[in-house]
Structures are given as C-alpha cells and as structure tokens.
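Below is one structure, written out as structure tokens; the observations come after it.
In this view, the complex is presented without one of its protein chains, the others remaining in place.
Order as written gives the chain letters A and B; numbering starts at 1 within each chain.
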Amino acid sequence: MLIPCPHCGTRPVEEFTFLGDASVARPASNDPASMEQWFEYVYLRSNPKGRFDEYVQHSGGCRSWLVISRDTDSHEVFGCVMAKDYNRKRKGAKP
Amino acid sequence: MKYSVFSLLKNTLSGHKNWAPAWREPEPRREYDIVIVGGGGHGLATAYYLAKEHGLKNIAVLEKGWLGSGNIGRNTTIIRSNYLLPGNNPFYEFSMKLWENLEQDFNFNAMVSQRGVLNLCHSDAQRDAFARRGNGMRIDGVDAELLDAHDVKEMYPFFDYKNARFPIKGGLLQRRGGTVRHDAVAWGYARGADGRGVDIIQNCEVTGIRIENGKVLGVDTNRGHIACKKLGLAAAGNSSEVAAMAGLKLPIESHVLQAFVSEGLKPYIDGVVTFGAGHFYVSQSDKGGLVFGGDIDGYNSYARRGNLPMVEHVVEAGVAMIPSLSRVRVLRSWGGIMDMSMDGSPIIDKTHIDGLYLNAGWCYGGFKATPASGWCFAHTIARDEPHRLSAAFRLDRFRRGYMIDEKGQGATPNLH
Partner (left out) sequence: MTSFRLAKGGLIDRNSALNFKFDGRSFTGHPGDTLASALIANGVHLMGRSFKYHRPRGVISAGASEPNALVELREGGAKEANTRATVIELYDGLAARSQNRWPSLDFDIGALNSLASSMFVAGFYYKTFMWPKSFWEKIYEPIIRKAAGLGTASREADPDKYEKSYAHCDMLVIGSGPTGLMAALAAARSGGRVILADEGSVLGGSLLFETEEIGGVAGYDWAQGVLAELGSMPNVTLLPRTTIFGWYDGNVFGAVERVNDHVLAPPPYEPRQRYWRIIAGHAVLAAGAEERPIVFGGNDIPGVMLASAMRVYANRYGAAAGQSVVVFTNNDSGYRTARNMLAHGVHVEAVVDSRPDAKAGAGSVQVLRGRMIAAVGGGKGVTGVELSGGTHIACGTVAMSGGWSPIVNLACQRGAKPKWDAAILGFVPPDVGPNFTAAGSAAGRMLLSECLADGATKGTLKGKAPAVPKCRDEAFAISPLWWVKESRGKAFVDYQNDSTAKDLPLAAREGYRDIELAKRYTTAGMATDQGKLGNVNAIAILAQATGRSMDQVGTTSFRPFYTPVAFGAFAGPFTGHHFQPVRKTPLHDWAEERGAVFVETGLWMRSSWFPKEGEGWLASASREVKATRGGVGICDVSTLGKIDIQGDDAGLFLDRLYCNTFSTLGLGKARYGLMLREDGIVFDDGTTSRLAEDHYVMTTTTANAAKVMAHVEFAHQVLWPELDVTYVSVTEQWAQMALAGPKSRATLRKIVDGLILSDETVPYLAAKEITILGGIPARLFRISFSGEHAYELAVPADYGNLVARALCQAGAEFGIVPYGVEALSIMRVEKGHVAGGELNGTVTAADLGLAKMMSAKKDYIGRMMAGREGLIDASRQCVVGIRPVDKADRIKSGAHILKIGDRPSMTNDQGYVSSVAWSPMLNMWIGLALVANGRARLGETVRVWDGLRGTDVAGEICDPVHFDRENRRLHA
C-alpha cells in the first residue's frame, strides 16, 4: 500500500502509523454530563467496510498527522490531507 | 454415523460409498427460536452447546460463505491458557479443559495436540512480567514453568544463542498449550450441532436486523426474512458491520492479520514458540508445514490479505530467532480479519436490545477461545445472563472503567 503524503509524496505504508477513525472529535466540555460523549470519543469506533477517513501519522517521514481517505476493503487510497486542515474544514462545515 | 476405526473399516469395505453427509444443507425455515449469525468456530460452538448443554432445538446458524470460512479456517491453530489477568485466565483455562475432551465429545478428530507453548524473553523486565503471569496461572491451577536460557537451549538448540541482537534469556512454558487442526474444529462442531437438529445454512448473508420496541424480531437475509426470538451475533471481523444493522456502534476496529505456512518439512520444531524481541511465532503442523505469524498490518481492513512490509517484518524476526529458517521457503500467506477491541479482550454479553446477544472483540485470540466462547455464549443466550466465566467480558466495562488490558496499551486496538 502506498500513501500520498502531502509533504513527502507517495511513500510506502510502513512509514506510517495508523490511529484510526477520524470521525470522532474530542469533546470540549469537562462537565460530568458530557461523560457519554467522552465514552464515545475514547471507545466507540465507526468501523465501516468501505470508504473510511482515518488519522495516520507519517512517523517515518515528516511526522505530520494526516487524515487519509481509504477503502478498508480494496485498500484504495482516495486522498490524504493534513489533519489540521481536515478538522478545520470539518468544523467549518458545522453551523 | 459414529466415526471410529470400525466405521472406517466398514466403509472401506463398501468403497466409501455409504458415508453419511457430515451435515445437511437445509433450506432456511421462516422462523427459529434462536438464530446465530456467523458459521465460524464461535457460532457453531454456540449452536452445539445450545443444543447439547441446554437442550434447545429450534436453532439456525447463518453463514454468509461456506462454513468455517472465517477466522476458524485461517488462524495459526494455537491453543493456550497462559493469560495474565483474572478476567481472562479462568475463562481460557476452561477453554483448555474443553479442548482436552473435545474430540471424544463431538466425535471428530481435531488433532488436539498439547506439545507446549513457549514464550521467549530477552530482558529482565520481560522475565519479571512472565514471572507475574506464570504465577497468575499457577495460582489458578494452570500449568506454567519459568525457563532460563539454558533450559530453552536444551529444548531448542537451533535457536540463535551466538549472534542474537536480543539474546534469549529464558521463557515461560505452558506444556498443556499446543495446536489443533483448525478446520476440523469447525467441522466437528458443525457435525455435532447438525446431528442435534441445528440448521446450518451456508451462503446466507444477513442484510438487516429487525427490531421493534427494543426487541429483536429477526433478520433479513439474501435468502429471505428469518424470524427469531433470540439473535446471537458471532461475526468476528464483521462484528461492527453486523452490529450496525441493529444500530450498535462497538468498541471494535477490524484489522488484518497475516499468517503464513512454509513448505512441508520433516519434524523441525516440536511445540509452539513465540519470539519476545519481535513479532514472530511458529509451530509445525502434523502435515509438516511451519505455521507462523506476527503482528497485524496495523490499519483498519476488511480485506483478507495484507501487505509486504509486514511479511518482511515477520520473517526478519523469524530468522533472527531461528537462523536456519533462512533456507526454508514460505509457501503461502493469507489474512484474517480481527475484531480488535479497545482493551484487547473479548465481549460476550447481552445488549440493551431485548433478545440481541453479542460475541465479539476476540482480537487475534479467538481460536483458542472457541469452546469456552461457545459454551459461555450459549449460556448467556439460553439463560439471558452472563456465565460466571465470562462475567468480566461485559460490554459496559469500557463505560464503567473495568477494562481487561493484558498489554496495557489502552484504547488503541491496533496495539493489542
């Protein structure tokens, strides 16, 4: 598997460390009432067969945290962006 | 037809024309009391024990492919009960005890072979951890021996003791550990369940789960709707996908684990050995192939195949442990989908949906657990309450903070 790092170009998979599901966002609140959100953030994972956005670090390269969009069945990689850009876009999309 | 040397002789005389099918191929009925999703080891064992231990009849096992086509047919066949934590240890030891009597119980030779499982250690810290684990086993009545480097060399003189980057300092040995012919486990349970009236329906893929008012009504499949009173999910690597049909999001990621077999060789290594300074473990099948594996590839995957970096990584570790492996050839590699849980331990539980039961999160330890998993899941489904031995495997343990984290890696599934 090859991954197109925005900084380093297309690089082999072993240079990358996968953290998984990028759909979960860290809750902003420390209020005990938010425990359920915290539980979901830390423990529950969307784990689809098919297209999937995931956190990946180019640990053997530029060390950037990235979000790659990949099919978990075919392993086709559709795209790769910086995690902060991905999250900025995601936050921007929400009202 | 009972299998025995006598039935074999008798059928030999009649040219093997009269063997009965090991299982039927029934059409699904429209309704069952209990439906199990997943005709792999755990699902078939569950059905077998539901019928045998709980006397239940009207049961179907739905398998989307051929029976045993999941992880039961693609693992590295190791059985052991050398666990560290109290939540795990008695469960796996019970599983070991079931293994020890399984073949006579289901009348199928699954070649249960207790030739020993040896974990190597390469540092004082590893040895201390093994001592803790070994004592944890002993305290529960499980066999364990702590070996020093000399003992290991006596057992396996052809490992690298001269030029190793990480010298072997000793190991933890469980002599009752070993291997089992994996496919035969599926077949033995399937035949045993079928003989007790369970319908095993192959090529039947579940496409939806019907729930009304918080209660399971049945499943939709590519062969029509099948109603049931109780639904047990034992879908291993596909657990998240199946559970999602019931609106459940699980503390699980699916990952691919590769396994390998070498060309057949005359007896080379007797027991199972795991390397402690890299990802490699090996045993030799009765047929002569060295069966080995290492770590998961590390990324979410439903593809039953991996990539080259992990092949290299695993084989490098193998040659580091056993230099003479260098000239042996690897015949085949394949992949299985592991339901990696957030603490590395499994889930056997009922869910908040009435009649829906979950068996998942086995990571890459599911094979050895097959008998106990089936036993406890059957109990959970039949009695609607957890079995004493799987009481720690509750789904709510993450929410409540009672994780069973053997490796201490936290909520990072690919590190377990």
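Following the convention adopted for this analysis, contacts are C-beta pairs under 8 Å (C-beta built on N, C-alpha and C of every residue); 3 or more make two chains touch, one makes a residue touch a chain.
What you are looking at is a predicted structure, and each value in this text was computed from that prediction instead of being measured.
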| item | value |
| --- | --- |
| Contact partner of the left-out chain, one of B:Gly192, B:Gly318 or B:Gly336 | B:Gly318 |
| Among B:Gly43, B:Pro90 or B:Gly232, the residue in touch with the chain that has been omitted | B:Pro90 |
| Given B:Arg30, B:His150 or B:Arg329, the one touching the chain that is not displayed | B:Arg329 |
| Touch list for chain B against the chain that is not drawn | 3-5, 7-9, 12, 15-17, 19-25, 65-69, 73, 86, 89-90, 101, 103-104, 107-115, 122-125, 127-136, 138-141, 144-146, 157-158, 160, 163-167, 183-184, 187-188, 202, 262-268, 277-278, 284, 286-288, 303-305, 307-308, 311-312, 315-320, 323-334, 397, 399-403, 405, 407-411 |
| Contact footprint on chain A, counting only the chain that is left out | 1-2, 12-13, 17, 19, 26-27, 30, 32, 34-35, 38-39, 41-43, 55, 57, 59, 63-65, 74-77, 82-84, 87-88 |
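Simple rule for what comes next: only the chains that are shown with their structure count from here on.
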| item | value |
| --- | --- |
| Centre-of-Cα separation between chain B and chain A, whole angstrom | 30 |
| Parts of chain B lying in touch with chain A, wherever the complex brings them together | 238, 240-241, 249-254, 297-303, 307, 309-310, 313, 342, 398-399, 411-414 |
| Partner chain B, residues of chain A touching it in the complex | 1, 12-14, 17-21, 39-40, 42-49, 52, 54, 56, 70, 72-75 |
